[in-house]
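The complex appears here without one of its protein chains, the remainder shown in place.
For reference, chains read A and B in written order, and residue numbers begin at 1 within each chain.
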Amino acid sequence: MLNAVNFLILFPFLMAVIIGFLKKASPLRSAVIIIGGFSIMVTAIYVAVNVLTSGDTSRFVYLEHTHVPDMLVIAGEIFLMGLVCFLSIKYKKYYAIIFSLVGTIPVLWMDLTGKAVEGNTHIRIDTFAAVMYLIVGIVGILICIYASGYMKDYHHHHTDVQDRSNYFLALMFVFLGAMFGLISSDNLGWIYFFWEITSVCSFLMIGYTRTQEAVDNSFRALWMNLLGGCGFAAGLLYCNLNPELQISNLSQVTHTSAPAIVIVPVTLFAFAALTKSAQFPFSRWLLGAMVAPTPSSALLHSATMVKIGVYMLIRVAPVMAGTLTGIMITVIGGFTFFAASLLAITVSDGKKVLAYSTISNLGLITACAGTGTTEGVWAAVMLVLFHAVSKSLLFQTVGDIENCMHSRDIEDMHGLIIKLPRLAFIMIIGICGMFMAPFGMLVSKWAALKSFVDSGSVWLVLFLVFGSGSTLFYWAKWLGKICTVIHQSFELEDTTPRSEMVSIFPLTSLIVIMCFAFPWMSGHMIQPILDEAYHTSIPDVIGGSDIIIMMIMVAMVFMIPIGARFLSIGKNSKMTMSYVAGVNAGDDRHYIDSFGKERALYMSNWYMTDYFGEKKLLKPCIYIATVLVAVMLIIVVGGAF
Amino acid sequence: MSMIILKAVLYIILAPLIGGLLSGVDRVISARMQGRQGPPVFQPFYDVYKLLNKQTTVVNSIQVLFVTGYLIMTIFTGTLFFAGGDMLLVFFALSMAEVVMVMAAFSTNGPYSIMGAQRELLQMMCYEPMTLLVAIGFYYANGSFMVNDLIQARVPAIVQIPGFFIGFVFILIIKLRKSPFDLSTSHHMHQEMVKGLTTDLSGNNLAFVEIAEWYDTVLMMGIVGMFFLTANPISRVWALIACAVVFFLETLIDNLFPRVKYITMLKVTWSVILVFAGTNLLILNVLK
């Protein structure tokens, strides 16, 4: 078992080195990625299944004496610091150096002077880690496989970008290795190290195209994530050095007997999680990250990296229950959920909508975790699962649409169901998976609502219900755009390569399967997480009758189209033109104006930028959120000193 | 179990009849308010019968699927409610049904339909907070989300959640498609966007939409009545009276106010929800 975990953590780094040497996009490189990727996936599934079926996960702890790995970690941290400083000087963004130094040097000092607490197990695989293994192993690897085909197309279209795709793909595997390391680690120092690797990976991947905009955005991502890292480092130092605490492991933090003291590092960890998961006021880096090629958006900024932030929050959720930190995290999360969904209404760039949607959903997960209740954690984990699958699918499909149509603007997706039927169909499933009953996100939102109601937080309930309405608006109008049937438009050439389909079809089927399987998932995957986190056996969150009704709804959603096809409903109807006040020019897309000339008719989506636009809303939201975060930090952390 | 099936079957059979009757009564009352005689009370049934006997014209082949889906899901939602299911789930299913209807309008690519569809989405954005809050309000008042438990309450919910009631009656204006908030499609004569959402539907499709709206009306009236139901059988009378009063009020508002701009609808609705339901929520939380 330990060998499998070691393999999962170290093998991706090895693969990264190998891929780094394969400069050109060749069948060899694709083969290496596919074989290596699948071996990682299989191992991850093996580990996860072992853990989930074992019944008692407290025995999956390893590595008490870790001198050599610790040396490696220290070396790695110094390397990262050096890399960041070098690149900051090269691009003249000196502020990043400060964050990096502040984040790394105190930790190094603590490690090297032996003040860190030693002797506890460094690796721990419990149910939550197993679930995250599944997410990273399945979704992450599928995205890497997708990327190997995508990068070839990307450089074919963007000839102005230097082809360093080997470097890009290598970074993806480095990132995966860091993810596995982070999930498996229990030692806070190690978690911090892997955390920093993901920050730097994200920074390097965003800046891949090396345009001025990309460089700016990557440094924005870097400083925000490093700022969070400083917070994490501060919490780490507090845990290890505070004479009343002297703990080195995350599980010691969460299962502590001194909640009043431990809340301080927990708040700092929560702060770090906020930056990593792009909550307000730290959301701009995720929006700016959209300049990177699609696989990085899919992998980093929707499915996996931002999940680390909420992973930390879910881990510390039981400690946050009922504290000021919990309340503030909940409010920030709820506020982000609502504000980001309002902003998502106003943008027409497909990736930007997905970015705002990610921020919004992460806000919901944050809020759920912040309540600290069992239903909250249940809802948060369910949301993580469903969101990872749906969002990565959506990003990948938008990337494919961009490759086929050379545009990812929603306005250009008008009538996609005729132009690119396969991709449109996948998009429909993806979008429905995000907001429609009875798909998973809605189930989770339902559980979240129930948990908020019990937590007694009025703000949160209000944020959730209002945000739910605006979420519906932007998804449904995108869905409508895709479903528009434009007569006499023709199917475009679908240039999606087969390797990308290898990734997209499993994800689509996964969404559908998870719809049906969610009661099973709830019972076997999530209840154990709750049991472990709260040390008691938690009763089922969603009752039996509700599950039956959900299953009926799922069955209906799938039976209605199938039934309609077989019963030939509507086959005998007469086809007419759409009504354009009697002056339809015959093809539903032109009309005759009052001078007798034919003019084109076009329906765009409704953006309401005057009221909710970025210009109006983004800055106030960032200010409000900054105040909230500052209040939280000052009261909790400052109060400790 | 058999009670549940009985209630479900009763709803499926009786709701269109009651809904159509309500719609007819609404038209007669409106006419009398305007000093006219008005149509016969059973006019909506004549209308639907006529529509079912007309040729169905469609703009594309998937629109029928969507409209049928809308009808089936609305029936499902109402059945879920009257058979005693989870209120939150009822509202989520209702929003899903509405989205399917909006997809039907979007798929036609006609300008009036698409504009009506987007306005319908805006209307959903306006009333969705309130519908969810109603479910939450009932939970606060009576401790359960299940309709079965809620109708066995000791105290009528209206005593504890009057703010929610006011908010709900307010958004009922949107739900029942009455002025001033009938932006997406109006029951009255063609206004502003021809028939908005239902512009490109005809014949069978339009009949299905009408019938689905009847089911929806009965569901909404059922929720209004639930504010007054307790375990005491006499409370049913009160609930019926309340439904009648609310329905009359909606017709009155329909005849009094002109249609407003969309941003006015958004601002007013959200303010009302925030003020009435939010305050009520706050008070309930403090009192707990």
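The working rule: a residue touches a chain if its C-beta (ideal position, glycine included) is under 8 Å from a C-beta of that chain, and two chains touch if they have at least 3 such contacts.
Just so we're on the same page, contacts and distances are computed from a predicted model.
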| item | value |
| --- | --- |
| Undepicted complex member, UniProt protein name, chosen from "Small ribosomal subunit protein bS6", "2-oxoacid:ferredoxin oxidoreductase subunit beta", "2-hydroxyacyl-CoA dehydratase family protein" or "Ech hydrogenase subunit C" | "Ech hydrogenase subunit C" |
| Displayed chains contacted by the hidden chain, counting the whole assembly | A, B |
| Candidate in contact with the missing chain, chosen from A:Tyr208, A:Phe466, A:Tyr579 or A:Phe612 | A:Tyr579 |
| Touch criterion as defined above, residue of B:Gln55, B:Asn232, B:Thr264 or B:Thr279 at the omitted chain | B:Gln55 |
| Candidates B:Gln43, B:Ser61, B:Ser235 or B:Asn285 - the one touching the absent chain | B:Gln43 |
| Residues of chain B (touch criterion as defined above) contacting the omitted chain | 27, 31, 34-40, 43, 46-47, 49-50, 53-57, 189-191, 194-195, 198-203, 206 |
| Residues of chain A (touch criterion as defined above) contacting the omitted chain | 574, 576-577, 579, 582-587, 592, 594, 596 |
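The rule is short, and it goes like this: only the chains that are shown with their structure count from here on.
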| item | value |
| --- | --- |
| Cα-centroid distance, chain A relative to chain B, in whole angstrom | 36 |
| Complex interface listing, chain A residues touching chain B | 415, 436-438, 442, 446, 449-450, 453, 456, 458, 461-462, 464-466, 468-470, 472-473, 476-477, 479-481, 483-487, 545-546, 549-550, 552-553, 556, 560-561, 564, 569-570, 572-581, 588-589, 601, 603, 605-606, 611 |
| Chain B to chain A touching residues, read off their complex | 55-65, 68-69, 72-73, 76, 80, 85-86, 88-89, 92-93, 95-96, 99, 102-103, 105-115, 117-118, 121-122, 124-130, 132-133, 136, 139-140, 145, 194, 199-200, 203-204, 263, 266, 270, 274, 278, 281-282, 285, 288 |
